[in-house]
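The complex is shown incomplete by one protein chain, all other protein chains being positioned as in the whole.
== chain A ==
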Amino acid sequence: MPWGEFKDTAAERRLFQRRVTVMLALVFFLLSVLVARMYQLQIVEHDIYTTLSDKNRVQVQSVPPPRGLVYDRNQVLLAENRPVFSVTVVPERVGEIDAALEQLVGILDISDEDLERFQRRLREPRRPFQEIPLRYDLNEDEIARLAVHRHELPGVEVEAELVRYYPHSELTAHALGFVGRINRDELQRIDPVNYAGTNYIGKSGVERFYEELLHGRVGYQHVETNARGRTLRVLERENPVPGEDLKLHLDLRLQARAHELLDGRRGAIVAIEPATGGILALASVPGFDANKFVTGISVPDYRELSESNDKPLFNRALRGQYPPGSTLKPMLAIAALDSGAVTRDHTIWDPGHFQINSSGRRWRDWKRGGHGWVDLTYAMAQSCDVYFYEAAVEMGVDTMVNYLARFGFGEDATLDVSGALSGILPSPDWKRATRNEPWYPGDTVNLGIGQGFMLSTPLQLATATALIANRGEWVEPRLLKDIQGDRSVEEFLPSETHEPLKLKDPSDWEFIAETMAEVMHGVKGTARAAGRGAPYRMAGKTGTAQVFSLAEDEEYDAEEVRERLRDHALFVGFAPVKKPQIAVAVIVENGGGGSSTAAPVARALFDAWILEFSAAAGSLVSKTDSQREAP
């Protein structure tokens, strides 16, 4: 032996054999442990892990329904769904995330805001291989550029989502409203099941009011997915029920015309079809691009809109509350006639001012020297204030308020116009409650010409005017004309609540309509310039609302007052006088006089509807032509 020491080989062999026996026992024991463990997992707990495995594999996905489309009355698309592309990143599949982001920033226009949001989502706990959105709303150019670099960017994907798009956004933003991402408050009140796959919800206007109808019902599919969430096959599917397509009374052409007429100014136009109550045009100028709000408006864009002096986000047509001024006179005239405060032939002497008692405050007429002898027709045509001061005092506040309430003032009388305000119909109770002051006789006088505390929205004025056009038949204003599917409009349109306004002498309606026609066509009519040369007869009333009140004997000079402090120009009217097809209310903020600024706008709108756009446009012209020969 080379080792130089004595070795007891037999003893060493026996020692080794003993040790091997021990090891063999250990091997056997440990293998038994493994077998026992496998038995526990595979036999004893088999059911638990089968469930876990299926839960891994099979996922219930919600299939969001496509949102219903919105059309105008002529089937012009106002709101559609457009695929919007966003770029998402799967961090597990991207090698160096920072390098990939850097490269993406070079290819796409990615803001710091986007990056910040991405980094935040990256740090949050999530499933492996779940994608994180990096930027929404890529344009075609960016998608193309990304496609070129696609092979260098594993784990970077472009995903499509259907998102609301308003092709005539500026025109329809205030009438239609818009959708936006569901916020925390909305999350509380929506049905989490039905909205499981939905990211957007109606925020205002039609989109908000008919949210349920437009949204549709969510569908489901059981899918087999791999660990990266990629769907491999659909095991079972329940299709979503798409949202209903809606048709509105709105006429986009008239809406566009209304915007043109107010272009460069601030104001609102509401046009109603008297027979149906359908809102033909609902314009608030300036408008804004609602598409910006859908995917989330940027902070500077929002600041620009919200801080603009012109308040483009403010819906003047529904929420602008103005003193109605003289545009309230037709309704007051109805009240005065029906309550017996005046008769058709009742005549007064207008010295240019009015006093309740001989020593009291003088209420001035807009015409300094007064109108002289004035009857109701003349008072309407010339918008004589003193006549209405006297009539107001004769009626008293309660009578006036009762009648005005029947015209829809002081309430939101609309059926489906989301966000419409009710204005203020002042009464002694109201004044006591809100100002803790008694109602003074002077308040009654002010109300007689639509000034003082009274406030109304353009929509309310149009509604009241439509009531006159309808000779007292109430048709609440509404936007929804038709539902394209099987559902009926009645199912979703709230029911009508207003009783018709029946006068003791129904021919008073005709009389007042004629006095309003006198405004447009009479020799002395305040809007005769606007009514001149029309192939049909129209009825109207001009109005001017003071932005700030003048002292008793202060002279008003438009030149000296800054533009923003000038009076609001107002106009209400309908046409044709017989069988009216359209009733409008126009307000031009700081436009000066109603006759000079607002009346021509209304005339242009009448012409547009009656001569160009309405279904009966052609036939009517010939009819009025034959009528014209009669007088």
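Assume contacts are C-beta pairs under 8 Å (C-beta built on N, C-alpha and C of every residue); 3 or more make two chains touch, one makes a residue touch a chain; residues count from 1.
Quick note on the criterion: contacts and distances are computed from a predicted model.
Q: What name does the UniProt record list for the absent chain among "Heme lyase CcmF/NrfE family subunit", "Putative Nicotinate dehydrogenase small FeS subunit", "Branched-chain amino acid ABC transporter permease" or "Peptidoglycan glycosyltransferase MrdB"?
A: UniProt protein name of the non-displayed chain: "Peptidoglycan glycosyltransferase MrdB".
Q: Pick from A:N74, A:N139 or A:N226: which residue touches the chain that isn't shown?
A: From the options A:N74, A:N139 or A:N226, the contact with the absent chain belongs to A:N226.
Q: Could you tell me which of A:I43, A:A433 or A:V523 touches the chain that is not displayed?
A: Answering carefully, the residue with contact to the hidden chain is A:I43.
Q: Suppose we count only contacts with the excluded chain; which residues of chain A make the list?
A: Residues 3, 5-9, 12-13, 15-17, 19-21, 23-24, 27-28, 30-31, 33-35, 37-39, 41-43, 45-46, 48-50, 52-53, 56-57, 125-128, 224-228, 232 of chain A touch the chain that is not shown.
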